[in-house]
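In this view, the complex is presented without one of its protein chains, the others remaining in place.
Let's turn to subunit A:
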Amino acid sequence: MSGNHHDRHHHGHDHDHLHPYDPEHHHPHRPDQDDTMTYYRLMEEAVRELMIEKGLVTPDDIRAEVEAMDARVPANGAKVVARAWTDPDFKKRLIETPKEAIAEAGHDIGPMKLVVLENTPEVHNVVVCTLCSCYPRWILGIPPDWYKSRSYRSRVVREPRAVLKEFGTEIAGDREVRVHDSTADMRYFVLPMRPAGTDGMSEEDLAALVHRDAMIGVTEVSGAR
């Protein structure tokens, strides 16, 4: 693949891709995609400009909100998981009163109504929103594209074990798989199982093992490498 790519571009002279502009020298270009003014994009711009014009919000408010959204990352969730693994009382609070427990861990989940699903040797949980793409953004940030895909949304409810296998996750036949369809006002967060061989690890090192997909439930957390 890369060999072909190179050959196509090799014109008998040495160059890399930082060569100066040469109108005689044509590379196939991917089209720019920043000129697609779709209906909803236009509507968003129109409403935003109107709200600014009417003094309801300022451009600075919007920037701050976008930055706050971007600052929500899966590492926040990973810290919560690591704390639950090392502090049984915190884990209990996390399951019973998630909002308060997560606030205690330093994260505000805003108006989000969260349900924490604990994976156990008996039950593996996995989350989907079949109707759209509801996701616990306040703790995990922006959802991955596959989470929003029609394929994931329609298949994981119907053949969860096959979908999990495609993520490299094989669930033992005698372990229950529980799919959670996020259809209304609740959001779901999977508390993965603490991997074997991690006794004595610090909370910080444990948090580094926890990744986004495990908190959606399509993967499990593996031990120290």
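Just so it is clear, contacts are C-beta pairs under 8 Å (C-beta built on N, C-alpha and C of every residue); 3 or more make two chains touch, one makes a residue touch a chain; residues count from 1.
To be clear about the criterion, contacts and distances are computed from a predicted model.
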**Candidate names "Nitrile hydratase subunit beta", "RNA polymerase sigma 70", "Cation acetate symporter" or "MBL fold metallo-hydrolase"; UniProt protein name, chain not shown** = "Nitrile hydratase subunit beta"
**Item:** Sole residue of A:Pro74, A:Pro98, A:Pro136 or A:Pro160 that reaches the chain not shown, by the stated touch rule
**Value:** A:Pro160
**Request:** Would you mind spotting which of A:Asn76, A:Asn119 or A:Ser182 touches the chain that isn't drawn?
**Result:** A:Ser182
**Complete:** Contact residues on subunit A toward the hidden chain run 113, 115, 130-131, 157-161, 173-186
